[in-house]
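For this depiction, one protein chain was excluded, whereas all remaining protein chains were kept in their positions.
Our next item is subunit A:
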Amino acid sequence: MQAHQRMLDPTPNSLHSGESPLLKTVGLTKRYGEFLANDSIDIDVWPREIHALLGENGAGKSTLVKAIYGLIQPSAGEIRWQGEPIVLSGPSEARSRGIGMVFQHFSLFDNLTVAENVALGLDGKESFKDMSARLEQVSRTYGLPLDPKREVWQLSVGERQRIEIVRTLMQDPKFLILDEPTAVLTPQEADQLFVVLERLKAEGRAILYISHKLEEVKRLCDTATILRGGKKIQTCNPRQETAASLARMMVGGEIKEVKAAAGRRTTIPRLVVNDLSLAPDEAHGVRLEHISFELKGGEILGIAGVAGNGQDELFAALSGERLSKDPGTIVIEGIAAGHLSITKRRKLGAAFVPEERLGHGTAPRMKLSENALLTGHAASGMVHHGFIDTAATLKTVDKATETFDVRKAKRDPEAASLSGGNLQKFIVGREILRNPAVLVVSQPTWGVDAGAAAVIRQALLDLATAGAAVLVTSQDLDELAEIADRIAVMFHGRLSAPLAASEATREKLGLLMGGSTLEPKEAAHAVGA
């Protein structure tokens, strides 16, 4: 209610921060061709406020903050800074006015030191020495420890994010935008970040916090603005809402519960990894070290971990995009496959869904039928004597469309024209329709809308129920808790022993994700509890 009264308060030119919002958008609209990414959005952000921007992928959150940060020009509407309409020529003008932004994707140079990276991002004229001193001071003040002399490639993802945050804080912003900052953090690191954010708030700064994690928003934020399909749905106090009511506003309807079928039985081991070690093929890649696990039919094994701890390397090793010298390190359906190509592994009954949908899982500018052929040529009767059976490839498209509710403009469009969720449903569908014995899937619902995510998770559960072995790598602990029977954690190229899902608490997983090993006593305690 209070927020509404403030909104009606006609004091646009007051500089008194208590009476006018620090930042206000009025009818902000951004149009890309026919597409309205932001449709007349009004938000008010006040000093001493952590304001959540909630919405699914494609709801328009990024577009809105890019306009506020001066990266794009709005097509209509205006931005008011301390009551005054402003037109930002670019991010440097935004920064000079006191608007800072921490991006989800870091822009750091791996081979430069922390201090050098920070220096590159600053507009100031101070000497490198003064800047380094200030960097250390800022990082100490806010409890964001950083060694200015270390090179970025040696740092963890959490530490890299700290660089971005410190770099922004060094400009002393009044208004800070954070784009999904916890997506790459362990639960413990996220907690540390929240302490920092509370402190920034107490100093009188305003924070615009983009997220789709509802519990986090309820815990941290004072206000939440929910966007859907480019429109503002509501501004509310998240603490007075339930996670379910927030989700309804985000999605615009109820989300189907994912249900595991009762009576799922594990059968024979279908995917076995024996002491797999693999040197990285890139300069700063992760070395896989002594990875072993056994995955039975009817079972879903989840692999948690902060991004960049060897998950991509493990996927490449399992799929056969990278070969292992020792055939016995990877056994698919009882056959040593470490040296076999991805096509031969598919012929053994394995299927793979990589993290990156466009460019890895599909060729973006090729039709869906051609993308069905991309993985189907190995073992789905789509090729006869070297000639493509176009009818068979189209049939796969139709079947995936029907079974997994893929929404598209025409029968056989280019992969790039589908939305993230629909393309992911197609890719997962394409692999599941081959009835795989083993499915290895990486980040199955990354950047996918809630409806599609539920469809995909259900499909993975059903596949396991039908007897397949499913390996899911995900950074989303809630997702793993929902579908996995056992969860293991990857850290620095090593894989922890899997925990039964019932024992895998957030705290325990968080410790493993941060590189701690569970004390035997502690583990025993957990079993007892």
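Note that in this section a contact is a pair of C-beta atoms (placed from the backbone, for glycine too) under 8 Å apart; a residue touches a chain by one contact, two chains touch by 3 or more; residues count from 1.
The rule we apply is simple: contacts and distances are computed from a predicted model.
The complex appears with one chain absent; UniProt names that chain "Sugar ABC transporter permease" among the candidates "Pyruvate dehydrogenase E1 component subunit alpha", "HAAS transmembrane region domain-containing protein", "Phospholipase_D-nuclease N-terminal" or "Sugar ABC transporter permease".
Of the candidate positions A:Ala37, A:Ile165, A:Val273 or A:Ala378, contact with the unshown chain belongs to A:Ala378.
With the whole complex as reference, residues 7, 24, 26-27, 32-33, 42, 73, 75-78, 85, 87, 319-321, 341-343, 346, 352, 354, 356, 359-366, 370, 373-375, 377-378, 383, 386-388, 413-414, 416-417 of subunit A touch the missing chain.
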